[in-house]
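Heads up: the structure comes next, in structure tokens.
The complex is shown incomplete by one protein chain, all other protein chains being positioned as in the whole.
Chain lettering (A, B and C) follows the sequence in which the chains are written, and residue indices restart at 1 in each chain.
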Amino acid sequence: MESYKYDLVITNGICVTASDIASYDVAVKDEKVVLLAPSGSLAKANARRVIDAEGGYVTPGGVDCHVHLEEPALFGRGSSSDTYETGTRSAIAGGCTTIVGFAPQPKSEPSLLSALAQTHVRARGNSYCDYGFHLLVGNPSQQALEELETLSRDEGVTSLKIYMTYTALQLRDDQILSVLLKARQNKIFTMIHAENGDVLNWLTDQLEAQKLFDPKYHSHSRPPILEAEATNRAIALSSLISNTPILLVHVSDPGATLRIRQAQTSGQPIYAETCPQYLFLTRDDLDHPGFEGAKCVCSPPPRDKASQETIWTGLRNGTFAVLSSDHCPFNYDDAEKGKKTCISDEFPVGRFKEIPNGIPGVETRLPLVFSAGRLPLTKVVEVVSTNPAKLYGLYPRKGALIPGVSDADIVVWYPESKKPNLTITNSMLHHATDYTPYEGRKVGNWPRYTILRGKVVWDRDNGGVVGDKSYGQFLKRGPSTLDGLWETVEEQGPFDVASL
Amino acid sequence: MESYKYDLVITNGICVTASDIASYDVAVKDEKVVLLAPSGSLAKANARRVIDAEGGYVTPGGVDCHVHLEEPALFGRGSSSDTYETGTRSAIAGGCTTIVGFAPQPKSEPSLLSALAQTHVRARGNSYCDYGFHLLVGNPSQQALEELETLSRDEGVTSLKIYMTYTALQLRDDQILSVLLKARQNKIFTMIHAENGDVLNWLTDQLEAQKLFDPKYHSHSRPPILEAEATNRAIALSSLISNTPILLVHVSDPGATLRIRQAQTSGQPIYAETCPQYLFLTRDDLDHPGFEGAKCVCSPPPRDKASQETIWTGLRNGTFAVLSSDHCPFNYDDAEKGKKTCISDEFPVGRFKEIPNGIPGVETRLPLVFSAGRLPLTKVVEVVSTNPAKLYGLYPRKGALIPGVSDADIVVWYPESKKPNLTITNSMLHHATDYTPYEGRKVGNWPRYTILRGKVVWDRDNGGVVGDKSYGQFLKRGPSTLDGLWETVEEQGPFDVASL
Amino acid sequence: MESYKYDLVITNGICVTASDIASYDVAVKDEKVVLLAPSGSLAKANARRVIDAEGGYVTPGGVDCHVHLEEPALFGRGSSSDTYETGTRSAIAGGCTTIVGFAPQPKSEPSLLSALAQTHVRARGNSYCDYGFHLLVGNPSQQALEELETLSRDEGVTSLKIYMTYTALQLRDDQILSVLLKARQNKIFTMIHAENGDVLNWLTDQLEAQKLFDPKYHSHSRPPILEAEATNRAIALSSLISNTPILLVHVSDPGATLRIRQAQTSGQPIYAETCPQYLFLTRDDLDHPGFEGAKCVCSPPPRDKASQETIWTGLRNGTFAVLSSDHCPFNYDDAEKGKKTCISDEFPVGRFKEIPNGIPGVETRLPLVFSAGRLPLTKVVEVVSTNPAKLYGLYPRKGALIPGVSDADIVVWYPESKKPNLTITNSMLHHATDYTPYEGRKVGNWPRYTILRGKVVWDRDNGGVVGDKSYGQFLKRGPSTLDGLWETVEEQGPFDVASL
Partner (left out) sequence: MESYKYDLVITNGICVTASDIASYDVAVKDEKVVLLAPSGSLAKANARRVIDAEGGYVTPGGVDCHVHLEEPALFGRGSSSDTYETGTRSAIAGGCTTIVGFAPQPKSEPSLLSALAQTHVRARGNSYCDYGFHLLVGNPSQQALEELETLSRDEGVTSLKIYMTYTALQLRDDQILSVLLKARQNKIFTMIHAENGDVLNWLTDQLEAQKLFDPKYHSHSRPPILEAEATNRAIALSSLISNTPILLVHVSDPGATLRIRQAQTSGQPIYAETCPQYLFLTRDDLDHPGFEGAKCVCSPPPRDKASQETIWTGLRNGTFAVLSSDHCPFNYDDAEKGKKTCISDEFPVGRFKEIPNGIPGVETRLPLVFSAGRLPLTKVVEVVSTNPAKLYGLYPRKGALIPGVSDADIVVWYPESKKPNLTITNSMLHHATDYTPYEGRKVGNWPRYTILRGKVVWDRDNGGVVGDKSYGQFLKRGPSTLDGLWETVEEQGPFDVASL
């Protein structure tokens, strides 16, 4: 029997969206936001549950569109320490209500649909939060390219990721052009991992020839110029296909950032993502005694302090549209599938080139950036929730608090008076990974409640994870709506080689 | 007797804010937005009045922070053709519910408070829309600088404008530094008119020496480099005072735009405004037979087609935070106070250097840009309403639709099915000026209703201007909240000459 | 019996070197310049021959370091229409006394020394001018890389050329790094043909898929961005190997030029070459009826008028260190080995992708640029003679007029009063190619005499080519001396991957 007017009311909060910050109340019904009303006015509404935010911030749920879960071992022996179950559990505990993961197509597999189907199997019924998939295109076969239409039209998959590095995945420039051309035709958005793979392989060989195997040399094998060069190349390829929109993922380097900014300045549809590791870690974190540095081995590697400042500036001035986690976790103390697979008698402190690349971060993303005090909170919501939703075709269902329209995906943060004194330790996190690169770091706030489609799934003070792994839904996504980007593409018309 | 739950409901509209575009209903009570609810859900609410938006767009009221009204003849014989009454009447008919005008301090007047008091007299009781004032600082006397604290703290005046041109107003660079220093200390935001006055005087003399007096030579006297140079200088001065925030007003030139962009790229607090005249007019509009070109004489002058494209790109990519009208009207066919004051027996087609500078535009600003189809509508709302409100300390009372917080300043546009087939003619406008530079131009939409603090003041199909000139209120403004700019300033600390 | 004090005297000329322009006399003895003396002072010297320059310009002989002769058909069916004999005959008739040709190493050949030996055979005894070789590295095998030391130390080959395009020659980025590393260690200077080969192959396929086969589509297959991208990449690779010096050959595009300029601005050892075809031809020259456009098919293709201006500016301001011909001739009306090899029943106006790439130009280079009036003559001498000699280790033997030091390689031009009224026609040229792309173009001056090591080898008014194909000598070259570039490299020390 349903006698309540609202399923949930959040009262006395300071609501923050991508544009606004103000006190008002939010009511939820049938999984949707249904009412925004003056602050306190709904405190006594007829609701199944009323959460008193007590003056704390209330934000749309985090949308993390760069999360690797349960992927097969594409790059070597290591494989992900998180399943969809554990990864999404970690997500909601960190205020993230939607993730977009990857459906990886190995080189040996000509079909994207097949890769997608396999990924559905892994995620279905195993997700604490809502989820979608990007296709990770390892083999842009004729078949794969033709399947893009189906993916976009029928499967709700409107984005893909390609690599300019990693032997198992690296596409040549002509292959990238083929992908961009088909993506443009099908309003599919292309994410590019821009590091020059040939160069890094060469550098790796040089390092190994000098017996330099320690984790810290991971950074030497991928110097900034290698990222800046590939970024410039990716932008050139985009411009060649009549300015087809792309996103440079996990940008870490000021040189790459500047190149992206220049393209944006001249009106090209170049988007960029950065990640917490480029705001909070540096290359020094790879240079620890023994094998410890492996905990921070990801690609691109963290840079220096000055680079961090440039990345913060880029977030503030809009160069970066989104801040994702690039959650890509491997256990540290695991010689079977984790970081230590690269340790052997021959390489007692490991061999950097075989360290599985990636770090966990889906749970810490929001708390780190929300409480850093470096950005206006509206900007934080924009880059961690609203823009990802818009960019990946989830908006306005996700990333917003629009009555009758948006899913009731909401995070309630602690008010000043009840702020926890938090030091991050791995034991408080909910992934299945045996470490966090942020161990010992203080953060000023943390999600008190995470609400997914109107249901409290994380209640930090009363049970922690109270959601259910069968509750998360697959999200069919439409074309990107950020900045009206496909309208702009349509105005420019299709790529025409004869007009070059 | 008050038996209505709401004073006004707007139902079935597509609401557009700076971040969101979606269908939902808006309820108003006691001059405020009080409820946002699912689309159609309030159609039958207990409201004094229900406006059915019929699928048309619903936006926050326009905020035009660059409007010259009833200013004394600072620059020569011409004086404004619009009073506060006629100017604000024009504003509401064009969807603009808030203006910020100027309180001009002549060089002969050492006090700013005195200038402010005189301006209050002109506006009080004579405004159809809400209004605030910037101080136009013509004489940065010691007294004036000391009054800034009072202006900011007590008078609700948190911005000022200074000039790098016009003999009557031009400040030297050292005077600008004094202004910036005091402005920084008092969280007052500084608008700068950046054209090199010494250079334009010299060019004017050169043109006159060659008997080149036609209106079109106004453009020759103010070439783009003169704006780019002054813009670079203004940015240098800002950076010298520990990066004190400034706004470059009415930017027209790609060179200036690029310089601004570079400063933003490196994280400096440099903001910029542009105006419809730089999107819709070109220098060719000054080159008409006889004296006609004088109708488009404003400063900086409109540039060329390529420059227009750069300005559109700058709006799209965020280089320009705001789009204002720079409404500065003079009658054309008026030899006493209008454009034709510069016509004499000696100068039968006028003398460009004496043409009163400025064009009307407060009424056409929103319709022109809203219906141009060049920007996402969220971006339009951002630059014509939300950002101006934030930048000038009016937010969230203005520029937003936040329940319990925002004034119910709302524009309802025509739905597709009822879109008027509009050709702009001066006769349809509501200013007291005898021409519009946009005569004959088609626009695709126009405000159907303009609502100010819950009251319909413009009902295009039923009475037109239905508001009242006594209804507009003076707005005490706080410090700018855009981008958390003063927080950033505080982090950097006060200017310290010893640390240079 | 040798009773003459001088073998040759040139009197009454205006001598032009890279730095100086002034009237003085030059005396020659035993193949060397031996005396510089006041103008006219040697008119009656005891000399075997006295040439009265009659007020005409006297310049060092041209040094053309980018000449393809008698190369095997590496890129398809076409092969060079000029042998060493005919190419060098053409050179001296155009005022060029030294060429550096290419010793091409095919992919199938692991050894560079072998390629060099074969090239020696072709040139020896068959050259009208002095000559050296660059190694054209098609296969950077371990053996090849190890041979670089011998080449530099023993064989007088201190430069090599590599390709980022052409399937038969294209190196991957890691291969380029290997080459740069070894080149740095052996003070070998690296020339890079920077066009993105993968991209152009893709564009070519796209064009062919649309049945676009005409010669003009050669230009569409190689748009400017493809050159700018590869240029950026080459510079990145150079910077990675501790700023190893490179030369970008035949630069045509403003975007590439700007990138080069930026590198030079920041002090990187990046050098650039351009060619007459980028100063005097445009892409319109490829768009002629039928197959005619094939006459101007070279890579990169000529660009537009605005690009020409940028290239002239780049020559003037020092962005381009050298101006070479890139003489790479194929007969036009030749279906066996020339441009028409790509014509068939299926492709009656040819198939652009199979048109042999290249145009003749070794003879017209000096006259075109010397008489264009676009550059100071000292700058002309610098880029056509002195800088090439310095850059490729031929200086001061070549490229200068230093007594006791420089070979007496001298060009005497016509004085104003005797200037020929010249229209270029192929019949007046001395190559073995059946056309010139400059047919019908007027030039203002032409070498009257060309003198090689003291011997007149070209006397335009008395016999034309009067030299001998056995007179040209192979030039063992040392390391580059331009700008003290290797000193700078030595200061920076060897590449150290551990310091990245």
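Rule of thumb we're sticking to: a residue touches a chain if its C-beta (ideal position, glycine included) is under 8 Å from a C-beta of that chain, and two chains touch if they have at least 3 such contacts.
In this text the structure is predicted, and so the values were computed from the model without any measurement.
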Chain not shown, its touching partners among those shown: B, C
Contact partner of the left-out chain, one of C:Gly267, C:Pro289 or C:Gly440: C:Gly267
Selected from B:Leu36, B:Leu113, B:Leu135 or B:Leu177 as touching the chain missing from the view: B:Leu177
Touching residue (missing chain; options B:Leu212, B:Val349 or B:Leu377): B:Leu212
Positions on chain B contacted by the hidden chain, ascending: 172-174, 177-178, 196, 198-199, 201-203, 206-207, 210, 212, 217, 220, 223, 225-226, 228-229, 232-233, 236-237, 239-240, 497-498, 500
Residues of chain C (touch criterion as defined above) contacting the omitted chain: 17-25, 32, 34-39, 41, 258, 261, 264-267, 313, 316-319, 375-376, 379, 382, 386, 396, 400, 402-405, 483-484, 487
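Simple rule for what comes next: only the chains that are shown with their structure count from here on.
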Copies chain B and chain A - interface residue numbers shared by over half, same or different: same
Nearest-to-centre chain - CA centroid comparison: A
Cα-superposition angle relating the copies chain C and chain A, to nearest 5°: 180
Per Cα centroids, the chain farthest from chain C: B
Distance from the mean Cα position of chain C to that of chain B, given in whole angstrom: 59
Whole-Å separation of chain centres (CA-atom averages), chain A against chain C: 51
In chain A, residues with contacts to at least two other chains: none
